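Note that one protein chain is taken out, while the other chains of the complex remain in position.
As written, the chains take the letters A, B and C, and residue 1 is the first residue of each chain.
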Amino acid sequence: VDRDRIEIFSDAVFAVAITLLILDLRVPDTSGSVINGLADRWPTFAAFGISFVIVGCIWISHYRVFRNVREVDTVLLFLNLALLMTVVLVPFGTSLMAAFVTHADMQSHVAAALFSSILLLMGLSFAAVYMRIAQQQATGTEPATQPRSFVATLRFAVGLVVYALCVGLSFVNAVVVMVLIAAVAVYYIVDALASPPQVR
Amino acid sequence: VDRDRIEIFSDAVFAVAITLLILDLRVPDTSGSVINGLADRWPTFAAFGISFVIVGCIWISHYRVFRNVREVDTVLLFLNLALLMTVVLVPFGTSLMAAFVTHADMQSHVAAALFSSILLLMGLSFAAVYMRIAQQQATGTEPATQPRSFVATLRFAVGLVVYALCVGLSFVNAVVVMVLIAAVAVYYIVDALASPPQVR
Amino acid sequence: VDRDRIEIFSDAVFAVAITLLILDLRVPDTSGSVINGLADRWPTFAAFGISFVIVGCIWISHYRVFRNVREVDTVLLFLNLALLMTVVLVPFGTSLMAAFVTHADMQSHVAAALFSSILLLMGLSFAAVYMRIAQQQATGTEPATQPRSFVATLRFAVGLVVYALCVGLSFVNAVVVMVLIAAVAVYYIVDALASPPQVR
Partner (left out) sequence: VDRDRIEIFSDAVFAVAITLLILDLRVPDTSGSVINGLADRWPTFAAFGISFVIVGCIWISHYRVFRNVREVDTVLLFLNLALLMTVVLVPFGTSLMAAFVTHADMQSHVAAALFSSILLLMGLSFAAVYMRIAQQQATGTEPATQPRSFVATLRFAVGLVVYALCVGLSFVNAVVVMVLIAAVAVYYIVDALASPPQVR
């Protein structure tokens, strides 16, 4: 099948990005206490967990959406590349968020806004990939599948709306933004477990 | 087959995690002696070897268990993602163990307990993945295979029990824990060589 | 098909190289301003974006060219390895460019010339891979496909010519070189969207 290689390349990028998240977890200075050293860096661990789940959920969505694709055209290749670029940015956004979330107001606000923006861009890129595939199916290039219901679309859009809200909320409180982003991650797990595969 | 992509993504995560272990092996300061510089860091090399074998063995088990899976459902996707999260944490736990095993009591105890906990979580996640696949086979969703014998289950559980013991033993002596974990790695090699593939 | 593994290995190298670009984006010093810290490093972000698109476009070309390859011979394996070596050098060239583009004349000139040279070598290696495949098809080892038109060859060569020009222009102005390289990246996106797959 034609889609093989785009999936292998995407899987490898997802895998490297999700594994690079670990580089942010640093071993504490050996002259001090391990527990204090790790506790002082709690935002790093929280951010690692949140980002791992978010990238994992996007991979699961990618896996589901591409299952029924038969032909990959150039537009889809570039939309997928844009999605992967946002995925690659996630470890950077995660480090930024973790480094500044406990800092003075303005710095934590900017970091949270940048992290939220990367996630928003990732969600929008995924939506673009999804819509391209749906469009190909609608025009008959792809085999028709049961159309994504209005409810399913709404359920996916919840994440995008929360990410967009988070960009604004970042300038109020960065910790609240981190909690909201964690809530979206949990929401996508529950949503994926509750719903049948998206395209099929 | 449906399981292709979950295997490619998992293989890539295993491969990146196992290769990132090397980042902990640092070139000694060029102003001093190479041999002393490397000898001072013996725990890093020991931990690298142990973790490489542990991740390698889990990959071999993953390879065997997924060989007969036909259909991947969402629950299995998330259990596999949880397993991969623990695999990604192994290089961090390895660094922590290597950095503190030769240090003052309390610090080495905490580091050993955290490393043991990551391995215990990895073993438990793998058991959850295995049980989900066995459950699907029992309910007929998957083709029935020869059921895993009680003896085979016991043999796998040995590792889990030792990892759990190690969490406790960490607060007695970290070097003993490192030796025990190395012994489990050797045990899993011998067990894999002595036994037929797990699910088939 | 014989070509499977060369594609998987290449995809993995492309994926790791494109993801390692992110390692250059560093979190600013937490004692200062996030915005200033990031703004001071604007060349890093510009270079990340440009290199990501360039490596992404080369991957898309690789994907297209290899689609109709049936038999991989040793010469093609080594030409492909040479191409991958230049791809692996891109993150280094990108860091070099980003670090020196805003510096004193001579340093920025040398950095730009090295970055341009890596891209030129990548383009030439890709041309060699392409010509080997075309040659195999012409001699009947490979199934004949519609020959690449003179116009298509010219369109691909535009990038090579600009990269070669950039090596020289580097000694005039490094920022101009960076803008030209960004323009080539955009050009290849437009060219890929406007043209049918290359070999087929």
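Brief remarks follow.
One rule holds for everything that comes next: a residue touches a chain if its C-beta (ideal position, glycine included) is under 8 Å from a C-beta of that chain, and two chains touch if they have at least 3 such contacts.
Because the structure is a prediction, the values reported are computed rather than measured.
Although one chain is not displayed, its contacts with chain C can still be listed: residues 2, 5-6, 8-9, 12-13, 15-17, 20, 74-75, 77-78, 81, 84-85, 88-89, 91-92, 95-96, 99-100, 103, 106-107, 110-111, 114. Taking the whole complex into account, chain B touches the unshown chain at residues 7-8, 11-12, 14-16, 18-23, 25, 27, 30, 33-35, 52-53, 56, 59-60, 63, 67, 189, 192-193, 197.
Everything that follows uses one rule, which is that only the chains that are shown with their structure count from here on.
Central chain (C-alpha centroid nearest the global protein C-alpha centroid): A. Chain centres here are Cα means. That of chain B falls 37 Å from that of chain C.
We define each chain's centre as the mean of its Cα atoms; on that basis chain A and chain C are separated by 26 Å.
Residue positions of chain A touching 2 or more other chains: 8, 12, 15-16, 20.
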